[in-house]
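Shown below is the structure under consideration.
A single protein chain has been omitted; all remaining protein chains appear in their positions.
Now for chain A:
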Amino acid sequence: MVQIGQCRYLTQQKRLLNSQGESWELPRAEAQVLTCLLDHPNKPVDKKTLRCGSFDHPQFSESAVVRAVFQLRNFLQDDDHTLIETVKGVGYCLMQTPQPAQTAPATEPVAPPAKRRWPLAGKRTIFGLALIVTVLAALWLWVKPGPFEPHPAALKQINHSLPSGEVVELLWHSPASGHLRQDHLSEQIQAAADACSEFPWQQIYLSVAADQQGLAVTLAGRVQGQLRSRNLKISDTRSQADFNPSQWLNDGGLCDQ
């Protein structure tokens, strides 16, 4: 077992233990790099040696060595690179206070198996989550509804054919209850629309007021591609069943744009 900073390296198991009891079983590259560095404490070790280890030919690429050093520093919490120094143009140097290496397999503690260190978890997790968030956000933005989404169909719809052949939709959005008769009102409106020489509306939205004292009519249509609409609020405060806007209807009130 070798002490490296605040960590201990179990040479036979190729496992690093930190002071919190976390352990990391080193992958091949990390194990080879750390073994090489431990073989030459306080001396620069060139990258080729680190790549070759005990072999004649390089076992890893140079970038694998760089990545292994990064991983080791990360686990050793060697943020300021005082344990594993970078020697420019050469390689790396493990700074070790003189300490005899211990070979004590019997006394080597067994690392807790449940805890596993993920050296790149931080950055990879952040990157992965950020990527997921970005993709989801892009998807959501793509399908994002506009400021207003239409709502449900009318409670009652009547498609009325005009003498010209065009079809007008009468869309009732109030329940057919109360003393005002929707059927009678629909007939009056259809008759008024038929009487127009030119009827500019394609939809007629209708609603009897909750207090049964008014009829709201919204006329909507397109004229040369432009949307036209009119809101009519017809009151009858008598609260009687003979609510009848026929005079106004007969005067051609629906025909105007």
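The criterion applied here is as follows: a residue touches a chain if its C-beta (ideal position, glycine included) is under 8 Å from a C-beta of that chain, and two chains touch if they have at least 3 such contacts; residues count from 1.
The rule we apply is simple: contacts and distances are computed from a predicted model.
A.B. asks: Identify the UniProt protein name of the omitted chain, choosing among "FidL-like membrane protein", "ABC transporter permease", "Flagellar basal body rod protein FlgB" or "LLM class flavin-dependent oxidoreductase".
C.D. replies: "FidL-like membrane protein"
A.B. asks: Which listed residue, A:Gln12, A:Thr82 or A:Thr125, touches the chain dropped from view?
C.D. replies: A:Thr125
A.B. asks: Quick one: say which of A:Cys52, A:Met95, A:Ile234 or A:Cys255 touches the chain that got left out.
C.D. replies: Candidates A:Cys52, A:Met95, A:Ile234 or A:Cys255; residue touching the omitted chain: A:Ile234.
A.B. asks: Quickly run down the residues of chain A that touch the omitted chain.
C.D. replies: Residues of chain A in touch with the missing chain: 121-123, 125-126, 129-130, 133, 137, 140-141, 144-152, 154, 171, 173-174, 203, 205-211, 213-214, 216-218, 220, 226-227, 229-238, 243-245, 247-248, 251, 253.
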